[in-house]
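Only a single protein chain was left out; the remaining protein chains are all shown in position.
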Amino acid sequence: MLTRQKIIEDLLPKKFGWKGKVWVIVLLIFCVIGLVAYILQLSKGLVVTSMRDYASWGIYISNFVFFVAISLVGSLITAVLRLTNVRWSTPLTRIAEIIAVSAITFASIIIVVDMGRPERFYNLFTHGRLQSPIVWDVIVITTYFFISLLLLYLPLLADFNIMLQIKKSTGNRLNKLYSYLGSFWKNKPEQIKINNRSIQILSITIIPVAFAIHTVTSWLFATTYRPGWDSTNFGAYFIAGAFLVGSGAVLVAMYIFRRAYKLDKYITTDHFDRMGKIVVMLALVYLYFNVNEFLAPAFKMKKTEEGYLLGLFTGDYSKVFWFALSTAIFIPILILVNKKGRRPLPAFIAGCLVVIGSWFKRYLIVTPTLLNPLLPMRDVPDSYRHYFPSWQEWAIAMGSLAGMMLIITIFARLLPIIPIQETIDEMEEHEKD
Amino acid sequence: MKWKNMRKIKYIALTIGLILFLSEVSLSQVVKNKLILGLGYYNNNNRLQYLKANTKAKLNGKFQQVAGIHLSFYITVEDPANLLGRAVTNEKGVANLFIPPSAKSVWNKSPKQTFLVVSEATKEYDGVHSNFDLTKSRIQIDTLPDRKITATFSELRDSAWIPVKGVDMKVTVKRLGGDLNVSETPTYTTDSLGVVNADFKLDKLPGDSIGNLVIIAEVDDNDIYGNLTTERSVPWGESSKYVSTFNQRSLFARRGWSPLWLEWIAYSIIAAVWGVLFYLFLQIRKLKRLGAGYVAGKSE
Partner (left out) sequence: MNTSDASRRDFLAASLMAGAALTGCSGKENPFETAQANGMITPTGKTVKLLSVDGEVIEMDEAFLRPVSDLPPVSNAEARVGIPGKKFVMVIDLSRCKSVKACQASCNHAHELNPGENWIKVDVIQDAEYTAPYWQPTTCMHCDEPPCVKVCPVDATFKREDGIVLIDSDRCIGCRFCMAACPYTTRVFNWEAPQLLKEIAEKPYSCETSIPQKIGTVSKCDFCADMTRKGELPHCVSACPNGVFFFGDMIEDSVSNGSETFRFSDLIKDKAGYRLMEDLGTKPSVYYLPPVNRNFPFEDKNDPQEDKKVKTKS
């Protein structure tokens, strides 16, 4: 039987065991290698990548789209489910929110990495043109970052109070952090009322902003004439994919935290069952958008799109294309449609597949289009006609993914990954019934 | 016997060696490329005059321009006192020199002048000379009703202007980068009165803002007279007014000139969302103030 005391004991942030330490070290190694690669890139220029005049965008941009896509999970789990008065998702809200915040942070970082002159970043603010979709993207990303940060912070306030009371369990430095961030929270009824209303307002506001952020990102491609990008479907297509990869990431995170912190009582098999169903539904929606995106143009097979479409279906990119679709959509659906498949371990595997397949799907959005220009590729060295990322690009891309996971890991070390106060509230409400 | 043969052989060997050495030396001298230097005289609108020298050399079977050759220009004779100026050929192998005031007395003495140009020897090329014998001349343009142009070509003979027959002239309208022929005839030739009659056949040609055009009569690359152009402004064009989209609001205009609908939509959305955020920041402040009312440490 769960008591308040037990809940607090279980959910307080704990120190890393040996597994946690190894995990952090591995992530740090990836981050450092990525940093070294970036320093090389800064000194020699973007020539260290494999990007050239035709494939002028590469895995930095596909990584960027991937990060923005994952960050939408914050709005889905936290906002949408909260607004629809779903109660079972409460343990997952903070996981979703921290994934969102760290993903958006690294989206901004990877976009600066992709710039040819990063030291001129401030030009965006001093000389920005409102007509440019990049400026729209900067505005929405910044807005979404602050909204997500607030949506992470406000529900934390109640937990600070609890943690400050249990000073013995947490270290001295952590206590200073907690008191700095939320010592003013005294659980007074007025505070609770204001806080709840603020969270409600944020949940409503974040939904259109989340839609905007990924629609504007899709417009970075849809506002051009390129085959494969010149599509009216792009906004909805991207958002559907974003929700899918976000919930897949939550499945992965759920499983890892449950195992690492022994949170079986809080992240139950029922949660996996429900998240699994959500992922199936989102995967079907995404499949629907993919069919729309590819079937209609393939029916027409316009000359400008022919090379691109055939390249994806049967040509140079076919292996990656069918791999991505299988791992992101088909196989997870097959796993999760079955009740046995929605148990924690199979669901975790399905979630991993969703994330990996989605990453490759983002690569397929960027590169094949650029290598099918409207005028023939001409008067360029041979290396310009292909694109396979160089080791520096891989290092930086993996480094950014490792960095994102590092932020999540450190957050779980410092702050409770499952909302303590809300769990207590739910338990008490449950007991009343 | 042996000694005599040895000496003969020595002499023969030496001679052969000398011949080989000399031929090698002369061969290496022959290898130096030939620089072709040309000189032309230009008279713009009877006012501005200059000399233009161009260089060419056969490299890899093709004639190519030679840059970086130092040239010295002279008038009448190749004497330091008659030096007009120095110039270096540019990338197109061309060097220009405007005739300086120092040539004033020599220039005014005679209607016939000689210009000379000398190139400095370099590693690849020997020094070469070239000259141009000029007879002073001029073109006068006049217009007749019904859009007819007459251009008279005369040369200077003992302070008198004498019309010249048989000189090829082009009559064009001044345009950017190249001049447009006024009629189908590309080249006219002066008649016995030194006159060329051209019809202005260009209908509705855009001129400046009030419809003025500039007619040019030119003599190109004449062996005696050089290159002359004379201009005259005529009101035979259409007035041209070009309104560019530069100062219109559009999606491709510069910063600050975006379409109004975009600015309204964007700023109102930003104001609305950040208004909400600002309100929430205020709410956090309120939470802090509410919390400060209690003594720290006590819990509820």
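As written, the chains take the letters A and B, and residue 1 is the first residue of each chain.
In the analysis below, contacts are C-beta pairs under 8 Å (C-beta built on N, C-alpha and C of every residue); 3 or more make two chains touch, one makes a residue touch a chain.
The structure displayed is predicted, hence computed values, not measured ones.
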Neighbouring shown chains of the undisplayed chain, as defined at the top: A, B
Residue among A:10, A:97, A:114 or A:393 touching the omitted chain: A:114
Selected from A:370, A:395 or A:418 as touching the chain missing from the view: A:370
Hidden-chain contact residue, picked from the options B:5, B:60 or B:108: B:108
Where the unshown chain meets chain B, residue by residue: 43-50, 52, 96, 98-101, 103-104, 107-108, 136, 138, 172-181, 202, 205-206, 208-209, 214, 240, 242, 244-246, 250-255
Interface residues of chain A (partner: the chain not displayed): 44-47, 49, 51-54, 56-57, 114-118, 120-121, 123-124, 127-129, 131-135, 138, 220-221, 223-226, 303-304, 370, 373-381
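Basically, only the chains that are shown with their structure count from here on.
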For chain A paired with chain B, centre-to-centre distance based on mean C-alpha positions, whole Å: 60
Chain A residues within the chain B interface of the complex: 127-131, 136, 139, 143, 146-147, 150, 154, 157, 161, 165, 183-188, 190-191, 194-195, 197-198, 201-202, 205, 209
Residues of chain B touching chain A in the complex: 251-255, 258-259, 262-263, 266, 270, 273-274, 276-277, 279-280, 283-284, 286-288, 290-294, 296, 299-300
